[in-house]
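The complex is shown incomplete by one protein chain, all other protein chains being positioned as in the whole.
Chain nomenclature is as follows: A and B, assigned in order of appearance, with residue numbering initiated at 1 for each chain independently.
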Amino acid sequence: MKLLEVEGLKLYYKTLRGPVKAVDNVEFTLEKGETLGAVGESGCGKSSTAIAIMKLLPTNVEQYEGKVLLDGMNVREFNEGEFRRKIRWKRISMVFQGAMNSLNPVLKAGFQVAEPLIVHQSMNKKEAIKKAKELFKLVGLPPDFTERYPHELSGGMKQRVAIAMALVLNPELIILDEPTSAIDVSIQAQIMNLLKRLKKELDISMMFITHDIALASDICDKIGVMYAGQIVELGPSENVLLNPKHPYTQKLIASVPLLRGDRTPEFIPGAPPDLVEPFKGCRFYPRCPYGKDEFEEKEPPLIEVEKNHFVKCWLYGDVK
Amino acid sequence: MGLGKTLTVRAISLLFVLFFVLFLTVVVIGATGMSDRILNSMVKDRVRGITQELATQITDPEKLKEAIEAIEQDLIVAYGLDKPWYVRMPNMVWRILSLDLGNARTVMSFAGSNRVSNIILERMPNTIFLMVTVLIINFVISIIIGVKVATKPGSLLDRATSLYSAVSYALPTWWLGMLMILTFSFYIRPNNQPLFPFGGMYSAPPPTDPLGRFLDMLWHLGLPVMTLVIALSGSWIYITRSIVITTAQEDFVTTARAKGLPERLVLWRYIIRAAAPPILTNLILSLAFYLGGAILTETVFNWPGMGLLYLQAIMSVDEVLILALTYVFTLIYVIARFILEVLYVIVDPRVRYK
Partner (left out) sequence: MSSYLRESLSEFWASKISKLGVIFLLIVVAVSVYTIATFPLDYGTRYWNNPRYWVDNPKAAEPQWINYFLGDKKLGHTVLSTNMPIKAYLSGGYYLKFYSVSYDLTVNQFPTFINLKLEDVKYHTRAPSATIFITRPDNKTIELYTLTIESPVPNEVPPYIRYSDEPKRILLSGEQYVVPLRLSNYLLQEYNLSRTPSEVIEIGYKKIIFGEITEEDDFQPLKGTYIFNLVLKARQGGDLIGKTTFIIGGQVYGLMGTDTLGRDLSQGLLFGFPVALLIGFAASFITTAIGASLGVTGGYIGGRVDNVIQRVSDVANNLPQLPLLIFLTFVFGGKLWVILVVLIAFGWPSLVIVVRSMILQVKSASFVEASVSVGASKWRIMARHIFPQVAPYILSQMIFFTPSAILSEAALSFLGLGDPSIPTWGQILEYGFDHGAVYLGYWWWILPPGLLIVFSAVTFVLIALGLEPVVNPRLRRRR
């Protein structure tokens, strides 16, 4: 049973130069207990997709449409009040990029984790803090850390608090936006282990946003590669990693340095795409080594090359 | 928690300020020879007065001269003029520190006493009442308006407020006071009675019943308070607005919304509460302006407080009063700052040492 189905999701921001098409027709599905990785360069739209799903829209939205089906219900169409009461944090929660700043500096860590219980479930403070302490244990923090303020915690600890906070209402889906990019590599490993453990123990669905495809491969069942606001490749992790079809994916993988071996990491020539005036045809065309002239004309659709493995590339389809 | 330690450090720093100010005042009065000059002229005055008296009693010119010189010597010793100022002053400073403030030379309290402590105590409540009223009003206004415009940046209200803040920064408080008197006491006179009084704290003669007296004082309080609020609230509003806008852009505010918290809660617990430390800092820093504002406003409105007293003391070079007032002013300032620093430590957990 599909937990999450995203169809035709669009989110454009208003800017002085014109609308920035941050999320331009994104589609994917997520099963219960599955972890989806959203991989891509900075500015490709992965964080914006998360924002679009969570309806945490800024004030300068030009266009926002599409279907976000949670258990078959299009929650994107809920009004703000309903969404806030029924969906946010209860069914979908989020761990933000840079946990350093996602905690309120003047409130105790434990209280911030307990807060959704108090607000959404009318639990009294004492019980809520007790629950928070349990969660702290779950994420590997000493329970008395609930009395600490965020500035008294290290980066890794704060990240764990953020994870505990995301789990507090037992959501069905957690979106994690670059949960490890602001932390030391050694702590990063600990956090990844924690996430893997939680995934197993709680059977929770996750959407894991990162620019590091190798990291994504560690935990994700499915990987979606994003470029210029669109998903250009989507499929089971193994397939995408070992058998990348889209030239961009191939380049991403090739740019990861290998511990052993002579291979020099490649880089992707050209500049990142302009999201205001995106290319008419295939958006990767300007930087693609295999691009043919016809590819400039029309945008390629998502083509299924293997079972459940989709690519948005003319190399696998017919331009006509 | 390190609350105690933090506060002790701040307290010591502020006490240092107090000593420094006192030291500075004493050195300046002493080293410039001002102290000597003043005391000398005081001695001369007394001698002249006594001479006239003695001349009627002692007829022998030789004896008269001796007597006068003897008295002059006594006075010199009594005033401490036989010692240099840096020997003389510490004694005075010590007395002031222990709040034994002595007698003023020229100024008198309303009740007719010469004692500095009486004079100051008479006027201190007036100043404090005025300033605290203004502080509270300004604080409330700046939070309400500052938050309101911060939630809608670029709106008409926001731009109008910014304009108001910019102009009020350039507006001299005392000139504004004059304009207020001109407008509300001179020009606007329904039934030929000024809408607000020209100055002072009570009418002459003041009403006899306590309620009437209190209302009369409030009526007199009107213009000074309005002046200070208009002149000083502008910068507070602007700074509150900036701080709130900056805080509202912080990630933890987005996280709060993601947690599904209602917008009101986000506003109060995440935005305003987190903005409280810098806002409070701002309050602390602007206290000095309020003190200065007191002196100027009391002068324009003839409000019988310590500010006006300070000016009178300086103009009549009443040495003892000047020293005592400088001390009291600084003391009040230091105490007020300390209270705010305590508040700050309570509000911002990040500054408590481990």
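We adopt the following convention: a contact is a pair of C-beta atoms (placed from the backbone, for glycine too) under 8 Å apart; a residue touches a chain by one contact, two chains touch by 3 or more.
Because the structure is predicted, anything quoted here is derived from the model rather than measured.
**Student:** Just list which of the chains on display the missing one touches.
**Tutor:** B
**Student:** Who touches the missing chain here, B:Ala70, B:Ile314 or B:Ile346?
**Tutor:** Of the listed residues, the one touching the omitted chain is B:Ile314.
**Student:** Out of B:Leu75, B:Leu130, B:Val147 or B:Leu291, which residue would touch the omitted chain in the full complex?
**Tutor:** Of the candidates B:Leu75, B:Leu130, B:Val147 or B:Leu291, B:Leu291 is in touch with the missing chain.
**Student:** Using the definition of touch stated at the top, determine which of B:Ala55, B:Met178 or B:Leu215 touches the missing chain.
**Tutor:** B:Met178
**Student:** Tell me which of B:Arg123, B:Lys259, B:Arg337 or B:Arg352 is the one touching the absent chain.
**Tutor:** In the complete complex, the chain left out is touched by residue B:Arg337.
**Student:** Kindly note down the residues of chain B that lie in touch with the hidden chain.
**Tutor:** Residues 13-14, 16-17, 20-21, 24-25, 28-29, 32, 34, 166-167, 169-172, 174-176, 178-179, 181-182, 185-187, 198, 288-289, 291-293, 295-296, 299-300, 310-311, 314-315, 322, 326, 329-330, 333, 337 of chain B touch the chain absent from view.
Criterion: only the chains that are shown with their structure count from here on.
**Student:** Round to the nearest whole Å and give the separation of the Cα centres of chain A and chain B.
**Tutor:** Computed value for the inter-centroid distance: 57 Å.
**Student:** So in the complex, which bits of chain B are touching chain A?
**Tutor:** Of all residues in chain B, those touching chain A are 250-252, 254-262, 265, 269-270, 273-274, 276-277, 347-350, 354.
**Student:** Using the touch definition up top, name the residues of chain A that touch chain B in the complex.
**Tutor:** These residues of chain A touch chain B: 54, 56, 84-85, 87-90, 93-94, 96, 98, 101-107, 115-116, 119-120, 149, 151-152, 162, 165.
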